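One protein chain is absent from this view; the other protein chains keep their places.
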Amino acid sequence: MTTRVGVVTFPGSLDDRDAQRAVRLAGAEPVALWHRDKDLHQVDAVVLPGGFSYGDYLRCGAISRFSPVMDTIIEQAKLGMPVLGICNGFQVLCESHLLPGALTRNDSLHFICRDQKLRIENASTAWTGDYTQGQEIVVPLKNGEGRFVADEHVLDALEAEGRIVARYLDVNPNGSYRDIAGISNAAGNVVGLMPHPEHAIEPLTGPTTEGLGFFTSVLKQLVSA
Amino acid sequence: MSLDTVKNAEQTPDAEQPWAELGLKEDEYARIREILGRRPTGAELAMYSVMWSEHCSYKSSKVHLKQFGEKAPANDAMLVGIGENAGVVDVGQGYAVTFKVESHNHPSYIEPYQGAATGIGGIVRDILAMGARPVAVMDPLRFGAADHPDTRRVLPGIVAGIGGYGNCLGLPNIGGEVVFDSCYQGNPLVNALCVGVMKHEDIHLAQASGAGNKVILYGARTGGDGIGGVSVLASETFDATGPAKRPAVQVGDPFQEKLLIECTLEIFSEKLVLGIQDLGGAGLSCATSELASAGSGGMRVELDTVPLRDSSLSPEEILMSESQERMCAIVEPGKVDRFLEICEKWDVIATVIGEVTDGERLEIFWHGEQVVDVPPRTVAHDGPVYQRPYARPSWQDALQADAPTAERLQRPVTGEELKAALLAVAGSPNQASKAWITDQYDRYVIGNTVLATPEDSGMVRIDEETNLGVSVATDGNGRFAKLDPYTGAQLALAEAYRNVAAGGAKPLAVSDCLNFGSPEDPDVMWQFAEACRGLADACQILGTPVTGGNVSLYNQTGETAIHPTPVVAVLGVIDDVNRRTPIGFAEEGQHLYLLGDTADELGGSAWSEVAHGHLGGLPPKVDLERERLLGEILIAASRDGMIDAAHDLSDGGLAQALVESCLKGGNGARVIVPAGLDPFVFLFSESAGRAVVAIPRSEELRFNDMCGARGLPATRIGVVDGDVLEIQGQFTVSLAELKDAHTGVIEALLA
Amino acid sequence: MARVVVDVMLKPEILDPQGQAVQRALPRLGFDGIADVRQGKRFELELEGPVDDAALARIREAAETFLANTVIEDFTVRVEESQ
Partner (left out) sequence: MARVVVDVMLKPEILDPQGQAVQRALPRLGFDGIADVRQGKRFELELEGPVDDAALARIREAAETFLANTVIEDFTVRVEESQ
């Protein structure tokens, strides 16, 4: 049976079709999930895609976090289901308190779209198993509110527990504390990532194909689980 | 104020009416009375005044725009031509593409962020209204001098507004233009383009047919914004202290528009709509009168049912409001429930506000009383038409006589001087990298962007199975058009055409945005007439019809008009986007060829501006047959895998093209000045009809044979190599030095 | 040091998409009875010197020319009451 990976569409989600394409290219079956529907339709993992859900009004991810589908996702994530939040999805995960910290306005105060070099700091989460620790990749980054902030002791704990999944290299594009581009929960099944691996899966349309690993990783993880 | 009903208007024929304040001329007011056989009601007056404004009626430009239809080349690809919200072109495999460029100049000067944002919102709704999914946007921009303090106010706001709205809609920004010139100081130009894709059978038109069918207004609530904006914006000139009348500014809600897009596409996919129109300038006045006049019958609207944001609005205000993010659809009664259900799914407010009648009148009611009873065509299409006087400006001859000859303008001669000139041009605001701006735009969303900034054209894949794609480029050189508006308009088309071809796509069709000064100035009107004539003639020769566009007049500060600025967008199609040609010199060892002829043509050039602040002489000559041949060679070479890089030559000439292609590809080049050519002319002339290409050695013979057989001059000028750009016998400059000069310029000016 | 607060709100006739989004979300979260929400900005300015009339006049000017966009926004300036 093929693995089913759900991709949630909130009102204002933009990269949902891109995430579905990435899931497909990785060899899984993408399943569209609707924000109003509590039912996850037997998916094995979930991607919360990028975009401007609810226009990013109030705070990014703040309104989406209260949608019916999130109730179920929060429940399942706590039981170990792999969940990847990309950009706006990362913001939703922080607002849902599945991940610590918050994402705030870029220090430049501008939206920034660039090809970003990252280092994979933890290759043992559900979404990074196909990378090697320390591997450097380039994927697009595009956000206006991507500056990861958290208390010093939270940051120290993230470092100590190996929960920093990826860091910005060369350029810190948004002022994130400690160059953090992505983090995971303690169990490693929930990952939030500010850059967009789903835009680096085809040589034709991406700067590289080095983003595909996130989507193939979760497949292996699910098969071996 | 008591309600001015139709009955009341009949009984009080002599009541005073504010037609002049609404921008109508005395004879126009008299025409309205004649059409109606009585005085108009307040609501009718509001509708006529906005719909007969310059912006909506094209009263000054119409007589010249006619040529685009009359001279249109026969073109099998045209599915919908001028007259609809946007033209539609067949691109094969059952796909149709629609695209259009529009202006939002004046609002963007007053409120840069919201003005530019709502400019994107408006053009996207036009494309959506054709039945298409919007797939990309572009933004041709013009600003005042780069170092002027007001540019620091205007530019960041406009860029943030375009990004803020477009990014939030999820539309990749695949290109545009940024030009600085002090002529745009009090009149920045914000043109916005959108491309949309649909299947042939999904094309929708703005028409209301079939008595009993329902009129549904959906999207945002109607508020008091932008009331009168249309007539005021398009008719008033701006002085240095700001607009004479401050129009209400509209605030955009891109989130609402995103919902409107998804909701509308779902409605289209279930075939629930007979006719559809977006609400833009003139709001409901425009939508109801245009829908009704394009349909078979009349229309009856209950204005009370319009969802309001402000319950105190009068019927006149509701009819004139330009609240954003609204659409109007004609739906069969049996499909209304499903229509409303889909709107509910997307949290979009939708209301039946009226129905199509079998009469011939547009009738609008308020609290049960009739406030409008008009023949819709008279509102939408029978506006006044002006034959504005025009005459060649008295200063034109002197301007053209002031050619940038070597005697008049000191030219660089030594290698060192040439190198300094190259760095100065590459680092001037107009030629410098625009990354600071374009990095604020999402170019990746949707995952189909094949080419985007800083490539020659923007290209998107429209079918992931077959790899069919389309590309668009926009161009417009106001300096050339000032020197000669006829040639300037043709050069704009030629450059956009060349850019599309350089990427490997076949040019199919044109949209244009004509930005000019006041039509009441005969000099400006002459520029306008010449530009239209030039563009129409050139489109005929290149076989690319104008499918639609927009006119923006009154772009002037006091007596001073902007340079005539026809912005031309060319749409092309490519069968396999994998065959696209990028601009970067990516492979060492490939040979560089210069295609086309280079003459001593520096009138209006980037060099003359940067080195001498000079504008005079004649623009480069246009040879449209040569442009077509060059295009055919570039397309064939791309299709057959003969070239790996191509960059068209325009502002800054070969020098600038080499800088850009080297930096993009991360490789240097060794270049030889061809025998008989002056090194300065070789590097900086802006002769049209040229491109530089990089060719793998294995393809060189085949490529040369093709050019020889077709009669296109192709001169081998060098090789991709190393990490310096070397002009042999003249100078070398390292990539690091080039990058230093070319990047960081815009941010330094705005910081 | 003294604190001056500048509140900047969209003019009443101008669309406030942010406030609307909040207003629509509140009932879904179980917060009823809220008829309208407007969202604006609050600036807290710490002055180096005393908050006298001259200082307030300058801040009012800064609000007028810079902190608020008076084409679409209104503002108020007030000295913060100590809490």
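Read from first to last, the chains carry the letters A, B and C; within each, the first residue is number 1.
Simple rule for what comes next: contacts are C-beta pairs under 8 Å (C-beta built on N, C-alpha and C of every residue); 3 or more make two chains touch, one makes a residue touch a chain.
As the structure is a computational prediction, the values presented were derived from the model and not from experiment.
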Just to verify: which one of A:Gln20, A:Ser53, A:Asn106 or A:Asn185 makes contact with the chain not shown?
A:Asn106
Option touching the unshown chain, where A:Val43, A:Ala62 or A:Ala166 are the choices:
A:Ala62
Need a quick check: the contact residues on chain C for the chain that isn't drawn.
1, 7-9, 19, 22, 25-26, 29, 31, 33-49, 55, 58-59, 61-62, 65-67, 76, 83
Had the left-out chain been drawn, it would touch chain A at residues 58-59, 62, 66, 94-95, 100-102, 104-109, 147, 149-151, 175
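Following the convention adopted for this analysis, only the chains that are shown with their structure count from here on.
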Go through B-C and A-C and name the pair with more C-beta contacts between its chains.
B-C
In whole angstrom, how far does the Cα centroid of chain A sit from the Cα centroid of chain C?
34
Residue numbers of chain A (touch at least two other chains):
54-55, 57
Note the residues in chain B that touch 2 or more other chains, in rising order.
253, 255-256, 347
